[in-house]
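One chain of protein is taken out of this complex; the other chains stay put.
Just so it is clear, A, B and C label the chains in written order, and each chain counts residues from 1 on its own.
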Amino acid sequence: MANMAQAVRMALHFAEENLGVTDIFGEDVGMPLGGVFTCTQGLKTTWNSPLDERGIIGTAMGIAMAGGKPVAEIQFCDYIYNTIDLLKLAGATHWSSNGQWNLPMVVMTPVGSGIRGSIYHSHSVDATATHIAGWKIVMPSTPLDAYGLLLSACKETNPVMFLIPKALMRIRGTELIPGEPTEDKALSRLIDAPLGDRTKWAAQWPTLEDASIPLGKAKTVRAGSQLTVVSYGRTLPLCAHAADAVAADGLDVEVIDLRTLWPYDWEAIKASVEKTGRVLFVNEDTEVTNFGEHLVRRTVDELFFKLLAPPKLLAGKFVPGIGLADPLEAASVPQQSDIEQAMRALIAVQP
Amino acid sequence: MANMAQAVRMALHFAEENLGVTDIFGEDVGMPLGGVFTCTQGLKTTWNSPLDERGIIGTAMGIAMAGGKPVAEIQFCDYIYNTIDLLKLAGATHWSSNGQWNLPMVVMTPVGSGIRGSIYHSHSVDATATHIAGWKIVMPSTPLDAYGLLLSACKETNPVMFLIPKALMRIRGTELIPGEPTEDKALSRLIDAPLGDRTKWAAQWPTLEDASIPLGKAKTVRAGSQLTVVSYGRTLPLCAHAADAVAADGLDVEVIDLRTLWPYDWEAIKASVEKTGRVLFVNEDTEVTNFGEHLVRRTVDELFFKLLAPPKLLAGKFVPGIGLADPLEAASVPQQSDIEQAMRALIAVQP
Amino acid sequence: MARDAKKMSAPAKAAKSAGKAPFKALVTHSEELALDKALLLSMHDTMVKARCLEERLIAMYKTGHGYFWIGGPGEEAFNVPLGLLIKKGQGPAFDYLHFHYRQSATLLAMGEEGVGAIRQMKNTAGDPYSGGRNFAGHFSKKDWNLVPVSSPIEVQYAMAPGTALVQKRHGGDGITIVTGGDAGTAEGDFASCLVWASRPGQELPVLIIVTNNRWGISTPYEQTQGVEKISDRGLAFGMKTKTIDGNDPVSSYLELKEAMEYVRAERKPYLVEARVSRLYGHSSASGANFATAEADCISQFEARLEKAGLLTKAEAKAVRERYSEQFADIARAVKEEPFPDGSSIWDHVFHGEPGRDPLA
Partner (left out) sequence: MARDAKKMSAPAKAAKSAGKAPFKALVTHSEELALDKALLLSMHDTMVKARCLEERLIAMYKTGHGYFWIGGPGEEAFNVPLGLLIKKGQGPAFDYLHFHYRQSATLLAMGEEGVGAIRQMKNTAGDPYSGGRNFAGHFSKKDWNLVPVSSPIEVQYAMAPGTALVQKRHGGDGITIVTGGDAGTAEGDFASCLVWASRPGQELPVLIIVTNNRWGISTPYEQTQGVEKISDRGLAFGMKTKTIDGNDPVSSYLELKEAMEYVRAERKPYLVEARVSRLYGHSSASGANFATAEADCISQFEARLEKAGLLTKAEAKAVRERYSEQFADIARAVKEEPFPDGSSIWDHVFHGEPGRDPLA
């Protein structure tokens, strides 16, 4: 099965061929590297940009204005923070022009911890991104979702930010992407660039299908009756594993993968919380002015009197960065054991 | 009594003379203009910078590194968003260097709506600022608080962001700044630059006193028993007026001016909410991933079972900007009538 | 006329807080009225029209019919020829326009009516550029590839390479034109534009313009920037560059024409600095009063036209009176038009989706 990097690559290939994507660009996005995580190897519209994030976002906006459809990469989301004004401007362009101009553009960027990336290759950007109006924000946790959501992102006529949890980049999916070969190493032989000289290499793309997943739809990855857990990205599989682990003690946890952060699937959260009466939101961005706090607020706003326990947020510690040494990273962002503990504590609360 | 622009100016004068401030700079901060809101007229260490916000923040960091004490202005907070990476870096410098380097620097910037500033002179930055670790974030709502908090900011050995609600810039205080002349127009004659030629003008500073207000301390501006309202900046006086208005109907509202957003005075909020059982947070930043949502989260985290009603947030609508026409601005950020309505609704909730 | 290789001059010596250094020697400037009469008179007509429009906007501000004014009086001699030379239309075959907030005259020269600017000044629902959302001078017109004018200074220089890239690929002679002020060139985005426009083998058809009025609000250029000619910033990038007299409509026309022809044909960038005046100060925030110390391109041009026997004082006066009245009438009518409704804040947050409060 494809890993997420391969899934992204296949989605981009499909989008180049069928959805009008004209430019996939950013630092080291073109060959010979094809992206620091190999997400853009062998694609036909890739090119290497100058080392200038403001130029990357600005150029993407210009391409979108002139009728192109760009997918711009910021090499690590840690380096997107000098472009927030441009992202805000992109999100405001349709509105400020009273509906005249719209920007069909995708910005994709790897996010989060989990690869020992130290202070500047471990950032999360979901709090910042969800505070910017006019953007759709997507973060998959499986290769198949990455494929399907990226196709939808490329079909969008609004700016979409596609956040790729780098800890999950190399983990193989458990579901086939429609068109992907079934034999285990076959996909790699077709679409992974070889080591060494790549000047004569070309990807051999399988015939892929449009398996788009609509933006704004969450996925219940595990049904349960006692507690709702809402997460996305790197922490999502940890939540699912934690739910399995506490199940051994008879605790029955429902896990929802939000997948799209904006607009998010409030109906799915609401239905689940109405059923369980308890909710835990999990993400790894720092916890002050965090998107999970918005979800907590919405929950108490609309479901206060249905709650059996206070809604909880488990998120990254409010420190300036994630330190390199193992104990520092482990203490900074939620680990499976933290999630299990939070699950147990919440279920134990009696109203 | 001084207005907030004059209070800021007097604080900066005191800080130049007594607290080691070496550079007050930014776009049009020096004479002849002395700042677009006159906050820096007649000061001795002001200078006009190039039109480059990244240079302004970067240079402030460098000055702080070399033992200076800068107060850097971003002309409108709307233009700070291309510097978020630098602000993050400033907040991380002490931590990343494991305690070697610290940055005693103040960034001041006017924030918020209320002067018909349209899309790009109406922004709030409190959500963004409170998400950055390593900074102290201050927002006064009276001239005396502005004076006292800015002195503390200038004494800090950490980066401080000093947010000035521009709607309150020209409103006179009701308390004298220690040293300010009591006669009504005397202060203006001393420290306001004249119209026309200013080349020969020099400010005549009153003898000011150190009336610093510690960072992190809230102020209860109105005591009440039925509802706690926590706000800051432009919406704070609106909350106080709204509380007065609903008092006519026998509703008894406590109003807290947070003053420092980070670190904030949780003890004050907690004590009040434990008393009233109901809380309304009010600010005007857009409401998704908003700092008020953090306060809601903290409230349900620690006080859930003491609440008589769901904690509420009243904040700016989640739109890409604040439109120029009156009806647009009024519909976008909390007005006094919205606050009154929210107060009444919250007090009406029965557990 | 272009100078793509030359000796650098030393930086301006010291900051002078008032007035301007003489820059005649630095610019390319035409002494002759080397254009045909019809064009000269039509340029004059549109320059005056633009001036009258801006003066009406200022009057609206001063009488409480608008919250803020910013605009282009003083830049007409540059902006009108620019507008006349633009290849107007929609899509990459036509010019993409990344303008700043001083270009009403360019729009009028392109054939726009003044009523839109007046509606935007009054922030009415009928404001064709932003529906009452944005400040005066913040135009946007998709039909003419005019992208929304941005309040944040200089971001247009970061976007311009994008439209130019699509045009390079598209072929034809459509180009991208980006304009901003002198002070703004201190922002990194100006440099980004130079970098992105000159990638080897991927040079972009972009006309990079800086209108240098030697002020950034209250700050004189000489106080903050050690670059004597802003156009020199392009030299290291192997770019064609020139500094021209933007107060002279004749040399502006000729120089812009030459530069545009180069960009259209060679599909490579050209950096043009135009020295201009700022005739009513920065904006209404600084009073919006006539700046007597600045050269007035219209009276200068009228003197030349008169001397050449092409226009009498009386004719010039008549043109001015006609437009003054016209815009006064329009403003009177616009004052009765409705503001946008508060509920309209939800419109156009997302393209293709009905406006609604997502949390309601």
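To be clear about the criterion, contacts are C-beta pairs under 8 Å (C-beta built on N, C-alpha and C of every residue); 3 or more make two chains touch, one makes a residue touch a chain.
Everything quoted here is computed from the prediction, not taken from an experiment.
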item	value
Contacts of the hidden chain among displayed chains	A, B, C
Selected residue (touches chain absent from view) among B:G68, B:P181 or B:G277	B:G68
Which of C:E112, C:D127, C:E222 or C:D347 contacts the chain that the document leaves out	C:E222
Hidden partner interface residues of chain A, rising order	27-28, 30, 32-33, 36, 48-55, 78-79, 82, 116-121, 199, 287-288, 317-321, 323-328, 330-332
Footprint left on chain C by the chain that the document does not show	4-15, 186-192, 195, 198-203, 222-229, 232-233, 235-239
Touching residues (missing chain, whole complex) on chain B	22-23, 50, 52, 54-55, 57-68, 70, 85-86, 89, 93-102, 133-134, 136, 157-158, 263, 298
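Criterion: only the chains that are shown with their structure count from here on.
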item	value
Central chain of the complex, centres being mean CA coordinates	B
Farthest-lying chain, centroid of Cα atoms versus that of chain A	C
Chain B-chain C separation of Cα centroids, rounded to whole Å	36
Geometric centre distance via CA averages, chain C-chain A, whole Å	41
Residues of chain B engaged with two or more neighbouring chains	54, 79, 82, 119, 288, 318-321
For chain C, residues contacting two or more additional chains	130-131, 133-134, 150, 152, 188, 349, 358-359
